[in-house]
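Of the protein chains in this complex, all but one are displayed in their positions.
On to chain A.
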Amino acid sequence: MPHKVQILINGRREEVPAHISVAAAIAAIGQGATRRDLTGAPRAACCGMGVCFECRVRIDGAEKLGCLTRVSQGMEITTDA
């Protein structure tokens, strides 16, 4: 049984494996979209390696790449930031 952490995604408490990325956590809870483009269309993590910038979300107040940031206990994540 892998170690779990509690995080907040858009104000909702979620429990996810401790070793995954923020982008993976967002996908795992079925939220899907990380942000919206100028037309309002949803966007989601694409490359998974810090190139496409589609996974950007606000993490503890700062805009970061979800695919390159690992979840940690108590982390607050806002999508569409």
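Going forward, a residue touches a chain if its C-beta (ideal position, glycine included) is under 8 Å from a C-beta of that chain, and two chains touch if they have at least 3 such contacts; residues count from 1.
Everything that follows uses one rule, which is that contacts and distances are computed from a predicted model.
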| item | value |
| --- | --- |
| Among "Intracellular sulfur oxidation protein DsrJ", "Protocatechuate 4,5-dioxygenase beta chain", "FAD-binding oxidoreductase" or "Nitrogen regulatory protein P-II", UniProt-listed name of the chain not shown | "FAD-binding oxidoreductase" |
| Sites on chain A contacted by the missing partner chain, in the whole complex | 38, 53, 56, 62-64, 81 |
